[in-house]
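Entry: subunit A
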Amino acid sequence: MVTLKAGLTLTAALVKRRQKTILGPIDLALAASGFTIVLGPNGAGKTTLLKVLHGIERLSAGSVTWPITEPLVRQQQAFVFQSPIMLRRSVWANLAYPLQLLGRPRAEIAQKVDDWAGRIGLETALNRQAPRLSAGEKQKLTLARALIRQPQTLFLDEPCANLDGRSTREIETLLRNAFDNGTRIIMATHDLGQARRLATDVVFLLNGQLQDQGLAPRIFNAPGTPQSQAFFAGEIVE
Partner candidate 1 sequence: MRLAVTTSFHNSGLSDLLLPAIRADLGLHVQLLVVGTGQALRLGRAGDVDAVLVHSKTAEDAFVSAGFASHRRPIMYNDFVLIGPASDPAAIRQASDVKEALRRIADAKVRFVSRGDDSGTDKTERRLWAAAALQPETFDPWYKSLGMGMGASLNTAAGLNAYILADRASWLNFGNKRTLVLLFSGDPALFNQYAFLPINPSRHPHVKWAAAAALEKWLAGATAKALINDYKIAGQQLFIHNAQH
Partner candidate 2 sequence: MNDIWAGLEAAFWLIVTLNTDLLEITLRSLQVSLTALVIASLIALPLGTWLAIRRFRYRRATIAGLNALMGLPPVVVGLIVYLLLSRSGPLGVLGLLFTPTAMIIAQVIIITPLIASITHQAIRELWADYHDLLISLNTTKKQRIMTLIWDARRTLLTASLAGFGRAIGEVGAIMIVGGNIDHATRVLTTAIALETSKGDFALALGLGFVLIALALAVNFTIHALSRTERDSTW
């Protein structure tokens, strides 16, 4: 393997819910930088893996280690959920909320909110109630709300699952910009095309197990297992 700076590490991680194994046991090391795409069919454990890495899903066994001390983990990480969680407030208040939690000065909040509203094309919608936005607008808003704290690491759980092509392209542009600015991105998807467009490296999950992991060119051209071979060939894998 290429020499990687210390990143996120899972050691014999296992998540069980009501006696049923959802994920693992799994050993996984992720580099400190990159755009990692987590691939796999529905129910493979992608969401659980992301939540474990983010520290909001408790492990039944094993451990997860971050390159920073734990209390700071979630301050320096952000998470975009599959269905956008809108605070029942205005667009402005949704963007300001993560900064208000940190007690940032008003002027800084106002400036950042305006900046991000512009980047997602909602500068004229600041006073609208967030729950009334369209699906695409909502997902852009949650993405901006996640990035407004300038996190080191951004997790995304199938952010484009319910979006049309245009919104998907806008989201991908925002993600590429964030990545270019040094944000570590780990994103789950089952859209192979999206994976090919964005990934620097890929984690392939099946039935809660790590099937394959590697840099994007290698894994797309020479999948390491019969299952990943079938999956990347576009077959249905269960």
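One rule holds in what follows: a residue touches a chain if its C-beta (ideal position, glycine included) is under 8 Å from a C-beta of that chain, and two chains touch if they have at least 3 such contacts; residues count from 1.
The candidate set was assembled so that all candidates are chains of the complex that A comes from, given by their letters.
Predicted model, so just to flag it, every value in this text is computed and none were measured.
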Subunit A in this complex - touching candidate among 1 or 2: 2
Candidate 2-facing residues of subunit A, complex: 54, 56, 74-75, 78-79, 81, 85, 87-89, 97-98, 101, 129, 131-132
